[in-house]
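Report on the structure given below.
Missing here is one protein chain; the remaining ones are kept as they sit in the complex.
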Amino acid sequence: MKFSLAEASANAAETDYLIAGFVAVSAAVLAVVFGLMLFYVVRYRHNSPIDRGQIAERSFRFEVSWTAATLLIFFGLFIWGSIMYVRLYLPPSNALKIYVVAKQWMWKAEHAGGQREIDTLHVPVNKPVELVMTSQDVIHDFFVPAFRVKRDVLPGQYETLWFRADEVGTYHLFCSQLCGTGHAAMIGSVVVLSDPDYAKWLAQNGTSDTLAQDGKQLFIRYGCSGCHNDHGTVRAPSLVGLYGSPVPLSNGTTVTADDRYIRDSILQPRSRIVASYAPVMPSFQGVISEGDLLKLVAYIESLGSENPP
Amino acid sequence: MSQTAALNERIASPLGRPSYLADGVTLKSWLLTTDHKRIAILYMISITVFFFLGGSAAALIRYNLIVPEGMLRSAETYDRLFTMHGVIMVWFFLVPAVPVTIGNFVLPLMIGAHDLAFPKINLLSWYLFIAGGALALYALFAGGVDTGWTFYAPLSTDYAEGNVVLLVTGIFVSGFSSIATGLNFIVTIHRLRAPGMTWYRMPIFLWSLYSTSVIMVLATPVLAITLLLLAFERIFHVGVFDPRIGGDPLLFQHMFWFYSHPAVYIMILPGLGVVSEIIPAFSGKELFGYKFVAWCSIAIAVIGFFVWGHHMFVAGQSLYASVVFSMLSYFVAVPSAIKVFNWLGTLHKGYIRFDAPMLYALGFIGLFTMGGLTGLFLAALAADVHLHDTYFVVAHFHYIMVGGMVSAYFGALHYWWPKISGRIYPDMIARAAALLMFLGFNLTFFPQFILGYLGMPRRYHSYPPEFQVLHVLSSAGATILAVAYLMPLFYLTWSLFRGAGAPANPWDAKGLEWQTPSPPFTANFAVTPVVTEGPYAYPTPGTSQPHV
Amino acid sequence: MSEEIAPHVHFQYANARHQAETAISGMWLFLATEALLFGGLLLAWVVSRHWQQSSFDAGGRETVLWIGTINLALLITSSFVYSTGLGSIEGGQPRRLIQCCWITAGIGLLFLLLKFYEWHIDLSEHLFPAGPFKLHGAEAGGARLFWTFYFVATGLHAAHMTAGIGLVLWVARQARRGAYSAAWHTPVEVVGLYWSFVDMVWIVLYPMIYLVGRGA
Partner (left out) sequence: MNKLDRRLVFGWLGLLALAAIEFGGSYLPLPRSLRPLLLLPALAMVATVALLFMRVATGPAIVRSFAIATVFWLIILLGLGTLDPMTRAVYQVQSTELP
């Protein structure tokens, strides 16, 4: 039985202070409400003889000021909460990227080095980790109470969640969005390792080749190399140095080629055609599974990018 | 009422007219009645049945959570149980509860009218409610649904088995019942007030029924179209919420919560109105800041429509929209705070009596305030990231719905019971039941705040062992709460047969409904009363000792 | 309170005008709920189109423009004809009201027939969003969204249309029985409100379905 929750990430402590702030202010308001109620109920019970006298008329101003005061205090807490939320919402650019695929009733994580794990996540301590998550069926939610973070994992699009674990240990991982019968079984653990242990773990669990190397084989097997090759850029744009660079589109807008754009163009090429190219690329939707897609995206990123990870 | 005693006598004189209960005893006279009082009784019986059905589902949920691996072996059964608990309690108990039972009965009496504006539509409303209820119950008992009462897509549209479409149709039909009631109340309050009863001479309960009806009428249609789109997508396996063809699952959440957040104000506003009636009556003193409290009901109804995004802070909603919805959610808390302040102002220098309705009302003030404040926790963005979809949220809305709304419903039931049934219930047992409910409630739901902070997610059939002690405490509280809810069923039914006859005004309260005999005759008033003063015309303290 | 209660006045209304205005305000409130019902559909259209603009409009280009446009003109005319009918009963000419009611119901029926014919065309071209679909490749997803919206919206509107025709025919039958006079014709006005509302819904749905998708 424990009453305290481990504060294992950078923002955990601050979230606890925010919640403690709310508890304090609410306790004060409750003390006033319960106190006044009990006081009045005892003092002014119907057969108590004390003199009621005239009702003081100043209470109108007292009411407005009391309400405004409590609103201001809570507004302060709202602003504090919003600032923290903005920090939680936008992952830092130098975060270690780990791909997470949620499937009905299990979590699959894939590290850049090709390591794959089910229902567990090994992360280094004191380093920002960004989870790029998508779901293969219904909406799930990646929730680590000890880090005070959670994010819904939506099917058909990427959701990002980042944290910086600052305490070594093993912490609960829950799915906190109802996803069917096995919702309660879709739990796991996040293991925070010190740097040497993390490096050792990566080595032990590393498969023969990294995500990118897997991606390279898929790049050839699916025939992408037929058009996207280094020498000819007639039929298709070259992918070297694509990741992170601005891409001019046929409809005049430019987008930065992040992993979402790459995944998009594989699944549905004709929606964003690169300027001065014919829409000849076939769609691979339903052909390439989520897992292979992650490898292809990792491979394309590894083809030399503006800011190497 | 400063009218002469003679006029009072003429207004209320039964002149040998039978009370509405005795006015026709055949089943047909009950099932085809257009008398708002009889429809209120029909509703009260059906509401009670649904309350105990939903309550038994809750008891099974608490039973299951006693051990970490779940007493019920299958998670499937647990999912169907909390879906049943959610659906029945939301649509078939909390949304209708006070408006259709107490509101139907008391509204025409309070404004001095013979009946609601559209009596036939009122009866249609009850039949729609029963039809919707029957459909939903059949869907829930013939296999059930495991999506929770929120039906999030794509789980509800593609991946859940169970008769989702049947349950959704049941709710769709019961939605028209609440639209009909809301429409009836709004037009009645606008058009049928007795001469002299201006808006500021109306009791606060009517203000809160009016604002509840505004929400019922304007929010329920959006639920109807959302459920229609959901049913279409489930039947044809393609629809606007389907991510595989580029649909947006968040669109479902937006449309669902556009109804469901105002719906939680549909549930609580009548309770606020009831407490604003009970507190002045048992403090023997005028309600403090009448205009503030009246306009706060309307403010809650209107601002309640701006805030639904706070249910989706971690659901993938855009950063900008989350911040906007979070800020708006703080403004909706202001009217509720003003109401609590004014209730305390009413207690100040009053002549407070501790009858059962007053105990329920005092319990309401405390528990509703706690529920409201914990709502502010969840409205703060960063706190919600941690607390969302945990037992903290479960505790928050149960404090408002059970601690607030159900105790207000029981308070209203006891307050108007002499008027409805013409009988007096045994007072001491009723006070004991009220206290027991307060204790059992807190033991059930306060541990859940701690569980939520520790990270225990909602809707979990089994859980890590370290949460077990708090769950066992909560389940223990649930048994006490169950007993506290069963007691009124017994002694109120007992009072129907053996209770003493009730006088016209057992509580010496003000208001037109206390002018009529208990129980009133079918036409309510022999002569339409003329209203000459405000609703809470208790002698102000210090001037004269109100007669005891 | 005048004891002499005009005919049809329910026992609790002060006078006929009081009850008439109550019925009209009751219908307006009901139309508010209907407006929000279709409002929810509007939100679904805006959000679905936002995410899938090009393919959503690709679906929109498959609609049968000429039937939609004729139906728009028909409904506007029917609303006009019913209003003149209402004007004539206020002038005490029930016979002219009956004619207007029949014309309105006729136009409404013509609208429904054209709509069923349009559905027949759509279904035969595999434009129903489920199962085999006319468009493939990039546009299929968004087009299915459009056609889901199309069938839900036109289905809901056709249902309201049928109810409206039923009400208009009921008014015609009551008028032939001489129920209405210059002094009392509230049901005629209430049904007129409902009919004009159904016309309004089509006025808004028409550009969303037929016009926005077409274009460059």
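Here the chain labels run A, B and C in written order, and each chain numbers its own residues starting at 1.
Basically, a contact is a pair of C-beta atoms (placed from the backbone, for glycine too) under 8 Å apart; a residue touches a chain by one contact, two chains touch by 3 or more.
Note that the structure is predicted; figures quoted are calculated from it, not measured.
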Out of B:324, B:432, B:504 or B:523, only one touches the absent chain, namely B:324
Given C:94, C:142, C:164 or C:187, the residue that touches the chain left out of view is C:142
The one residue from C:94, C:108 or C:192 touching the chain left out of view is C:192
Residues of chain C touching the missing chain are 21, 24-25, 28-29, 31-32, 35-36, 39-40, 42-43, 46-47, 49-55, 57, 69, 72-73, 76-77, 79-80, 82-84, 87, 90-91, 136-142, 192-193, 196-197, 199-200, 203-204, 206-208, 210-216
In the full complex, chain B touches the hidden chain through residues 190-191, 214, 218, 222, 237-238, 243-246, 248, 250-251, 254-255, 258, 305-306, 308-309, 312, 316-321, 324-325
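Throughout what follows, only the chains that are shown with their structure count from here on.
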In the contact graph of chains, the distance from chain A to chain C in steps is 1
Counting contacting C-beta pairs, the top-scoring chain pair is A-B
CA centroids of chain A and chain C: separation to the nearest Å works out as 46
Residues of chain B that touch at least two other chains are 244, 246
Multi-chain contacts in chain C, i.e. residues touching at least two other chains, fall at 55
So, in the complex, the side of chain B touching chain C is made of residues 113-115, 117-118, 179, 183, 186-187, 190-192, 217-222, 224-226, 228-229, 232-233, 236-240, 244-248, 251, 254-255, 258, 528
The answer for chain B against chain A in the complex is residues 70, 75-76, 78-79, 146-148, 150, 152, 154-155, 158-160, 243-244, 246, 249-250, 283-284, 288-289, 292, 313-316, 319, 322-323, 326-327, 330, 333-334, 337-338, 340-342, 344-345, 347-354, 362, 365-366, 369-370, 373-374, 376-377, 379-390, 450, 453-455, 457-464, 466, 468-469, 540-542, 548
Given the complex, residues on chain C that touch chain A span 54-55, 137-138
